[in-house]
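Note that one protein chain is taken out, while the other chains of the complex remain in position.
Right after this comes chain A.
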Amino acid sequence: MYNFIKKLLPVTLLLAGLFTTGCKKLLDIDSQDVVAEKNFWNNHEDTRAALIGTYGLMRAALADHDAHWMYGELRDGDFKSTQRQDLKSIINGDLRASYPLLNSLSNWRRFYAVVNAANMFLEHVGEVKARDPKYSDQNMHVDVAQIRFLRAFAYFYMVRIWGDVPLITTSHDGEFESKPRDSQQAVLAFVEKELNAAAADLPYQYSSNDPQQAGNYYNEDAGRWGGALARKLTAYAVLAHVAAWQGKYADASVYAQFVLDNYSKSGHSYVTTDNLCNSNGFFAGRIYNHMLAFNFLWAHTDASFSGHLEELTLAKPVVDKNLPDIYVPKDSILSIFNLPADERFSLDTLTGEPTSERYFANFSSHIPIFNKIKVIQGGGNSDPSFRIYGSAIVITRLEEIALLQAENLTVLGNSAKAIDLLNLIRDSRKIPHYDQAREGDLIDAIFRERRKELMGEGWRWYDLVRYNQIKQHNAAFMELIKKGGIYWPVSDDILNQNKQMTQNPYWQ
């Protein structure tokens, strides 16, 4: 037996050794699907991933349940729902109806994810600067400017939807505290300040030897960035809207004018009607001409089934779907597109048939198809069989800013210049110039043009609000503005978890 113990001893010792000295080693495993805080913010790859992440979160906020259109296009808009009850509720402004969609849209969490990601970036970018010598000052400034832009844009978007929202400018990481609402004036003041700061640091283009962004941005050439990132004019375009939303038209016109004076520096141009409505045209992919857009790149497996207007508007014969979820009724189409030879939509004066299918297809049927945006798959073909879309969520483009500037100038009393801008757009759509005698009030004409030009781009509701603010002739709408009914209710989920939060009074 003694022999045996002698035999066994080394084995036992070996085992004991293995397990006592190796404890730490055995238990210290890094997770393979997340990156721990200690392994992040170390080099410029981390800032790039975080920057891209913030853009992606903004895209997710706008694409979630097609939020961009639910907020901007449907309410009181030109589209009607074929069958979906939840969409009918939004269109009728019945925003407390008890549908999951409405509850989800009432929740601002996804916008605050953008804010938090931005705050995290701003708090940690210094660490990368200190640790990675390859991370240049200029690179950092451009990154920071974009991040500040995205944060400000998220706040602007939220203010338009909810009015007063909590203004949170630090991450509070690990010590999250519930915050009450801040007045929208305070939030918008912050937004304006941030956007101005961002505009100062942003280049006109990336990887194009702009003095503010020399060399290849993150070692990628200009083609990789295109219109995907915020540029100087992006910031000014949003600034113009922030000012106009507050009725500060003098400021708005300064910002918008900056865009109109410098657009060629960013590679922008006025888009032709054909290009606008081509499945492989303006809305497809990442193009310089996007003033502010969030893309879904088909070639990189980024196309998706939802998060696109096409999900709601397209149906047979454009895609294999029986009925669209929403459509513009024939009567509305005919009353909106009332000018002849409009390239977007007009009836042939002789035959009475539509002259094109650019904006509307299947016009002969009871339910026409809104055909303007139709980036099916990559947009390169018109294969109707698979309802996956590659269109970018376009927030603004040069035409939109031109029309905004026309609006600004009209309010400021500079009608002549405003008419020029309006006619500039009308020229590109091949419709006759503005004629006050026939068309009446200039501001009406400008908003009518916006309604046509921007149909399906998520502007209709905000235009209605600005229009009524200017005109002040619609008592019901003014009541809505006064009582805060133009804002969405705050989701019960938010109210349940933040005891300092209050419901919008209109929806109480």
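Here, contacts are C-beta pairs under 8 Å (C-beta built on N, C-alpha and C of every residue); 3 or more make two chains touch, one makes a residue touch a chain; residues count from 1.
By our rule, contacts and distances are computed from a predicted model.
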{"item": "Protein that the absent chain corresponds to, by UniProt name, given \"ABC-2 type transport system ATP-binding protein\", \"Electron transfer flavoprotein subunit alpha\", \"ABC transporter permease\" or \"SusC/RagA family TonB-linked outer membrane protein\"", "value": "\"SusC/RagA family TonB-linked outer membrane protein\""}
{"item": "Residue in contact with the excluded chain [from A:Gly93, A:Pro166 or A:Pro432]", "value": "A:Pro166"}
{"item": "Selected from A:Gly72, A:Gly281 or A:Gly307 as touching the chain missing from the view", "value": "A:Gly307"}
{"item": "Given A:Asp64, A:Asp342 or A:Asp463, the one touching the chain that is not displayed", "value": "A:Asp64"}
{"item": "Contacting the left-out chain in the complete assembly, out of A:Phe79, A:Trp108 or A:Phe156", "value": "A:Trp108"}
{"item": "Footprint left on chain A by the chain that the document does not show", "value": "1, 4-5, 8, 11-12, 15, 19, 23, 26-37, 40, 46, 48-50, 52-57, 59-61, 63-65, 82-85, 89, 94, 96-99, 103-104, 107-110, 112-117, 120, 166, 168, 171-174, 176, 178-179, 224-225, 228-229, 286, 294-295, 297-307, 320-323, 325, 377-378, 385-388, 492-494, 496-498, 507-508"}
